[in-house]
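One protein chain is absent from this view; the other protein chains keep their places.
Per-chain numbering from 1; labels A, B, C and D assigned in written order.
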Amino acid sequence: MYSFLRLSVLLVGLVVSAGSYAVKAAQPLTTADDLGPNVEQPFEFPHDRHAGDAADGGMEINCMYCHTYARRSIVAGIPPVQKCVGCHQNIESVREAPRIKKLFEYWDAKKAIPWKKVHDLPDFVRFNHERHIQRFVFAQGKPVQEACGYCHGDVKKMTVARRQKPLSMGWCRSCHMKDHRIDATSTKTSQGPNDCWQCHK
Amino acid sequence: MIENGFNRRNFLKVLGWGGATVALSGCGNTSVEDGREFVTSYAETADYIIPSIGTYFNSTCAQCDAGCGIMGRVREGRVLKLEGNPESPINNGKMCGLGQAGVQAHYNPDRIREPLLRNGDRGEAITWEKALELINEKVGSVNPENVAFLTGVVSGHVKALLNNYLDALGSGHHYVYEAVAPSVVRASNKKAYGVEMPRLSMDKAKVIVSFGADFLGAWVSPVHFSQQYARFRKPDNGERGVLVQVESKMTLTGANADRWLAIRPGTEGILALGLINSLAAAGLPVSEDVAAAVGEYTSDRVSKDTGVSAEHIAKLAALLKERSPSLVIAGSAAEGYAHGSQNAAAIALLNQVLGNVGQTVEAPSSVPFPQMAPSTGNSFALQSLSDDMAQDKVKVLFSYGANPVFTAPAFFKLKENLKKVPFKVVFAHYMDETAVEADLVLPLNSAMEDWATLMPEYIAEGAQLNIRQPLMEKMYPGTLGVGDILLAMLKQRRPDEYNDYEDFYSYLRSAMVSNKDALGGADKDDDTFWETALSHGVVKLVGEPVNMTGSMSAAALVVPAPFAEDATYPLHLIPAVSASMRDGRNANEPWLQESPDPLTTIVWDSWVEMHPKTAAKLGIVEGDIVEVASKSGAIKAQAYLFPGIHPDVVSVPLGYGHEAMGRYAKGVGSNAFSILDPVFDNETGELAMHETRVKVTKAGQRVIIVKDEGPAGGSQMGRRIALRIPSNKVNLSEEV
Amino acid sequence: MEKDIREDIAWAQINKDVLKSLESPRRIYWVILLIAIAMVGVAVGCEIYQYQTGMGVANKNNSHVWSLYIATFIFWIGMSHSGTLLSAILHLMHADWRKPIYRFAEAMTTFSLMTAGLFVMVHLGRLWQVYYVMPYPNERWAWPNFQSPLVWDMFAIATYLSSSVLFLYVGMIPDLAICRDNIHAGWRKKLYTIMSLGWEGTDRQWRNFRMTYLTIACFLIPLAVSVHSIVASDFAMSNMPGWHVTSFPPYFVAGALYSGCAAIITLFIILRYVFRFEEYMTLPIMRKLVRLTFAIAMVWTYLNLIEFASVWYGHDQTAKDQLIFKATGPYAPYFWAMIFFGSILPLMLAFKRFQTHLPILFVVSILLNVGMWLERWMIISPSFAHGHYPWAWDHDQWPSLIQWGMVFGSFGWFTLLFMVFCKVFPSVSMYEVKEMVYHRSLAQKHKPAVKGDY
Amino acid sequence: MSITNLLENWSDFRHQHPSEDRPHLEYKWAMSIDLDSCTGCNACSVACYAENNLPVVGKEKFAHGHSHHWMRIERYWDNDGREFADQGAQFLPMLCQHCESAPCETVCPVGATNHTADGLNSQVYNRCVGSRYCNANCPYKVRYFNWYDYPTTDNVWPAPMEQQLNPDVTVRGKGVMEKCTFCVQRLTVAKSDARTEGRLVLDGEVQTACQQVCPTGAITFGNLVDPLAKVGKQWMQQQVDLNKDKQAKDAAEDAVKLRGYRILEELRTYPSVMYLEQLRESAI
Partner (left out) sequence: MSTRHLLALFNDFDEAVAAIADLRAANIKGFHIDDLILKSPIEHPEVEQVLGDKPVNVQWFTLVGATMGGLLAFILVSAAQGNFFAQLKGGKPIIPLPPNFILTYEMFILGGVFITILGFLICAGLPAKRSPLYSAKVSEDQIGILVQGDESAVAAFKAIFTKHKALEIQEEAAK
């Protein structure tokens, strides 16, 4: 006689499961990776050779040696060809490698290399590299590669950089909502700014 | 700040441009886009170039002749915004709207991009080599006496080059033309004080009486005067200066006056003399000849003649006597009549009687390099040129920095006269009315791409040489700076002297560096001097104050009686010079078209201002299209009723009514220059701009005026919005 | 005393008469339908143009940002209230005469709500982002602003619409069963079979049905009142002169009932003619309806006067200016037209001879609604044209043809939905008419009802 | 979402923002405009066009009231029936007042306009759906709606005019509301620079575009919290209290008045822009 209850149970179950899915969907993808597309660059820049661990044959160059604007500008910047050449004109061993030859072609023509953006936020977003570097590298004393890696992923293991994190708004917020120590020693914490105009232009 | 020319140009390249600003179009892509755009990068860079942080370069504004220093914000090789250069004593980091719109001249889509040679009705693009060859050929084939240059105000090294070119040719025909310039006042100042443009220390004055000088809007150096005005209104001691404006049509300055006195047009001189009379009567010591000259200007008579009430004359006289020093300024309203010189002289006399000369009317500095001092222009120059052309005395005409076909009144018949000139070369930014008439059009660099030095006519302290330098790479390879063109032309005439200079930049640098001792760089090496000069944007010069006299005689001073009524043309036309439109040379900059006229709030059109009383008499309501007809022509425009105008007067703004020039200027409004009557100042021969008599009739149509003001007009409807309080009710000295 | 309905109609006849409306209306039905579709086409065209070009084509401006869309939105929201009045309030009051007419009134509620909802959408500058208004869990952790009366609107209208649809549907189940039992083929058969949920009219079903119907009716009354009060709060909660009025919520509710009743009269006449419902939609019922309308018109008039009086005797000069502007400014013709149609014209309804004169009622009821539409417009536009800030006043704003086209099309949209509904579903409640007939015949026999509420 | 957060911070969430007992801690951006210095020259308005990528809409759209001038100069006459406006005009630069209790904020259905911790009234273009309720509720009518899609409209930024656009400010597409931001792009940079140096922004370190150009220096802008800031001193001296709808000084019947006031203060919007009354000499 109460066979009709099956439908009600089904309905209730549907509502409950939809609800729980929705709640789950509301959780931002805090740490999940979201691999971006492979970006075709003028030539392959081997991040792993430059920044990788010594054990893996890398030279452990500080990210900010080349991306020098990161600590004083909202963009991290691409080094001028000048900088590449500054080192490479003294490194005879790889002088004839095809990539280096290409580099010197640009240098001789005094042309900037048309690198494509790999981490390209929408134009209405104001992401400030300087603030993040100041906070995490200089104030908290985090290793540079770790601090950069929060958003850029494990670049030292890549050749051509590729986006690893979603860089979506919820993803940004998930970190802004965490308590971060205000400096290396203090136990005081604070959160990232939360008003819209901090990030939206 | 700037290392060297090579590097600098490199940095000014447009880089990283690609959708950097476009967001939210359509559905607004909010997701991350990888690999679509290029990163800003350089082959070489300097330390001060940091991506996404603006770099500031100092230069000089080219929007009017005041010579304000500007500071261009440059990012990724693009100049984004112009700020005032804080180091320039003229504008101290401030700007007017007109100046800021300079970027719109630079990025204007209607700029000419390559030299054009007339082929029938059309312009044909040619190369610079061909253009210069053509000039060489044409100039070479005529008598040097038949070569003429028509320019706007020129100064600095461009002027030097121009003079050298004329010198090389052996022609002395350089006509300096300014459509709206205080030339009568200059002449009368010269007479009264011995200098054309004395320094006006408004901040020292306690009372300013301005006879139609719109020094806050469009007169001489408005940004500078505005700053002085601020100090005049709110000096440190809290004694607020009083501004009284006497004019027939309210200017922006008049709108800021404590008392705006509507005066019958042309009677400014009478009022000035009447004030002297009243002052003398109140016990101010005046010399005998002065007393004699003003004897008949009793308060009653003056009041009757000028329409200013005796009460106000008395109050003003009392104020002037009580609060000293004061400053009396003669502006366009006073000078724009056939007796403009007399008016100006009467006003100068008032200054003298009040003892302002040497107090608030001060001596300017002499200019160490007279060959670079500005040649100020006037309308007489155009008249002589026009006459010369009519008599076939001009075979080759160069025009630079002026648009005479637009600004000359119709009676000049300039267009017809121009037709008589076989070869006309116009240096132009836009295809304006004059360029359209040219045989050869040479496209100029914008002020943001050009090298130049400039010396403004009015400098607040000492003397200075302004530097104009490129703020970014040239937009179009086909344009050249005026200096480059002149240099190339000089190379044709004096190759030995000038062939060493690759371009105008190298000429300029070497000219500056070789004179560095006089330019305050005696203790610096060449590069340091040059870089310092560029980074400051101004070079301060040491000048001696020139001698000024303050003892003009009143003996010869006669001011004519007020105008007689004219039954056919009952109204006076005042062509208004607005702060943003001026003589119309910037009409193609949309910010200026869209920023409302301060007094009427009208945009994108001309209008006929008239007093509500006059309008009622003529049966005109706001928005009626009316015809303003003078003996020399007629224009149509929308009527705007305005409580700041004498009932005998209608006013039409200048600068509108372009028939060419570009998409933003063409067809907007009507050209008030065209209907001016051929009346000239008795002494200087300047066009008397305010002498035109007109009649106003309804043309039948009615439009809704496009303006910012709503249907409430200027009324606050009893709500507390913009408040006003008598100045004796507050204590300014306590304010922060 | 005239009879609301003849008690000797055979029940089978009722079924037959009503079911006939599903099959063969007069030809005029198709004419109306075609006109409605054409009107919708106009609105769709306007919306496509507006969507692609921008809101500017509607000719609003920076001080006059709302116009006909919002006015018409309120109008349709208001219209929806009469369905609730008839089906819920009169149900609780045991007014038997509602029975033949409440079904279409309720359909009217639903469809005018749907029309109103569209106006919120066409009003938005970025229609494609409309879902931002809804609270849904999202990756950005962004929520709508729950303080905004527009969000309350969204909640209230969503609640009202879903509740009304359910109410309409639940009340229709027994009738759907009748349809199922009498139509033997085609998609209709399937539709009715599914929608009637296997209704058999058992005592258990009826028992629960009665309780459910009563409960929802109880909910709907406060809901309807809250919906229009919330719509009124869009205005009353703001600080605009002319909007910031305490009496707005009841004023809106009264206006809503008023325009709804007028619309019921209009549709009553149309349905009666188109579907030949003369037996059911009888003149005595019309008389009751008209009297009700008259009463509400007077309530509305009173509240209108209250509003004027409170502004008049208040200290708020800005609001006073606004009222004077309304009555004397460029909007004066519409303002006085609203007063005439809203307060003067309904006085006619007090006369007995007009109360059943269908042609006159048809015209008058439409004019009443014109008045009520003008009322909404007179709330919106004059306030914008003459607000707090004189510099931004704007007395020349006239809505563009795009706006008018959309308003015009909305009537087509409503008519289309309504007409399709009447063709697909029984627009007269058969089982309740039977109840009505049954109770009348019982009363006829002087036999007291055994028990129960009827 | 976390219910615990809700329960733990309930009293915090119930606190009115901002209020007497919870004032701004680091920054409260505010302005004062001296109407006696303002000459109505429009330079500020043009500066705003240049800084904030405002579209020039052209005559026809201006006629329809679609203009975008975040900073507009109003001109009032006060000639009381006299023949001439012989005391001149009253110019009033009108911009978003960044009200502390802004009527626009509460009504936005999607929360596109909010109050920032610095006391700014923010407008987030991405979030805006274009209901225009904020404008309807703004007593000053200083919000401007994108009635058309200006980035794609001819003659707004025809090439190469678009190169002038400021990359720090979004170009708004159709259907979003916009308004004066107090040049938040400049404030953000200044705050970031100061923060790198471990201090607060100093007075005068950051200027709004309108303030920067104003030839007479009529506009003062700064941090009201900073005791050294000129704007704060002005507010203090003029006895204008941010969170009041009636100033105590207005009741006083002194011979010497203070001329600071805020427009439509009685609506309890608590504007962040103080105006100083225009003065007129009575001796003439």
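Just so we're on the same page, a residue touches a chain if its C-beta (ideal position, glycine included) is under 8 Å from a C-beta of that chain, and two chains touch if they have at least 3 such contacts.
Here the structure is a predicted model, which means the values were calculated and not measured.
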| item | value |
| --- | --- |
| Shown chains that the omitted chain touches within the full complex | A, C, D |
| Sole contact to the chain not displayed, among C:Tyr49, C:Trp141, C:Tyr334 or C:Trp404 | C:Trp141 |
| Residue of C:Ala156, C:Ala297, C:Ile379 or C:Met419 in touch with the missing chain, whole complex considered | C:Ala156 |
| Sole residue of C:Tyr29, C:Tyr132 or C:Trp199 that reaches the chain not shown, by the stated touch rule | C:Trp199 |
| Omitted-chain contact residue, chosen from D:Gly40, D:Pro55, D:Gly88 or D:Gly111 | D:Gly111 |
| Contact footprint on subunit A, counting only the chain that is left out | 1, 4-5, 7-8, 11, 194-196 |
| Chain not shown, touching residues in subunit C | 10-12, 15, 135, 141-143, 145-148, 151-152, 155-156, 158-159, 162-163, 166-167, 170, 173-174, 177-178, 180-182, 197-212, 215-216, 219-220, 222-223, 226, 230, 431-432, 434-435, 438, 449-454 |
| Touching residues (missing chain, whole complex) on subunit D | 1-3, 5-6, 9-10, 12-18, 99-102, 105-106, 111, 114-117, 121, 268, 270 |
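Methods note: only the chains that are shown with their structure count from here on.
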| item | value |
| --- | --- |
| Chain nearest the global centroid, as defined over all protein CA atoms shown | D |
| Pair exhibiting more inter-chain C-beta contacts, A-B or A-C | A-B |
| CA centroid of subunit A to CA centroid of subunit C, Å | 55 |
| Centre-of-Cα separation between subunit C and subunit B, whole angstrom | 65 |
| Distance from the mean Cα position of subunit D to that of subunit B, given in whole angstrom | 32 |
| Touching two or more other chains - residues of subunit B | 20-24, 28, 30, 52, 704, 709, 715-716, 719, 721 |
| Subunit A, residues touching no fewer than two other chains | 26, 72, 74, 123-124, 168-169, 201 |
| Residues on subunit A engaged by subunit D in the complex (per definition of touch) | 26, 72, 74, 123-124, 126, 128, 130-131, 134, 193, 195-198, 200-201 |
| In the complex with subunit D, residue positions of subunit C that touch it | 53-56, 59-66, 123-127, 129-130, 132-133, 141-145, 147-151, 154, 234, 237-240, 384, 387-389, 391-392, 394, 397 |
| Partner subunit B, residues of subunit C touching it in the complex | 63, 128-129, 317-318, 321, 388-396 |
